[in-house]
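I'd like to ask you about the structure that follows.
Shown here: the complex without one of its protein chains, the others still in place.
Coming up: subunit A.
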């Protein structure tokens, strides 16, 4: 079984509801603040708005920026919250030699690629498109208009798991997948073994509100968490440092935390006392700089938790 690596219609429908409500919440978040102090995560969103529009910035070389203590992780990514392009929009021009990621702000598969790009510090421009009703110019780039898709010099690659491996091959000096063949295969197998997290997330959002379905969903989540707890044998699934499996699964685990806001779930705390390793793991992942820049959890809880359910 090959895991889905993109937001197709079914996945986008899962996210559509969140998208609409979260977009409203985010717009509100950009109102002039009534209090001088920002939530640390809100600052990250605000800081991206201050990035000059792509057309006015000089072309950047399509090579990783050498690490500098003055540049924060994620500063290589422009346009993270650019307005979504719908049918009728005009294709933004792409400068030769520059990378572009076609994304949707709340797509967990696109988030995989963003985390990878931030970790590898690859300069990239993000263009958000509507995956359910794609602009006509986008359809030749990606089958059925799915996101994410990575483009450079007219070449387009899609499927999140394929894109990230492609990035590791293009920029091998800071590869995330292990170089050892067996360890590399094992990381891919781990993503497959952790996939109940993904399934539990989609089943939760896709199911009805009747009590029987709710109990089944909670059971699925417990089963997925037990499995994840058993498979975590080091600080991260990648070993002492986060790796491929961590980055590919994190967007789904992050969203699963929203269960605690739902009246349809018995989860009041996530992951709860029965999964101590996963609880500690979540805290560690939330503090990884390449993950922090794209954190949805606190933002969701703060801005959308009261409106979604």
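Just so we're on the same page, a residue touches a chain if its C-beta (ideal position, glycine included) is under 8 Å from a C-beta of that chain, and two chains touch if they have at least 3 such contacts; residues count from 1.
The definition used in the following text is that contacts and distances are computed from a predicted model.
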Chain not present in the shown complex, as UniProt names it (candidates "Exosome complex exonuclease RRP41A", "Electron transfer flavoprotein subunit alpha", "Glutathione S-transferase omega" or "tRNA (adenine(58)-N(1))-methyltransferase catalytic subunit TRMT61A"): "Glutathione S-transferase omega"
Specify the residue from the set A:116, A:138 or A:158 that touches the hidden chain. A:158
In the whole complex, what residues of subunit A lie against the chain that is missing from view? 1-2, 143, 155, 157-159, 162, 165-166, 169-170, 181-182, 184-186, 188-189, 192-193
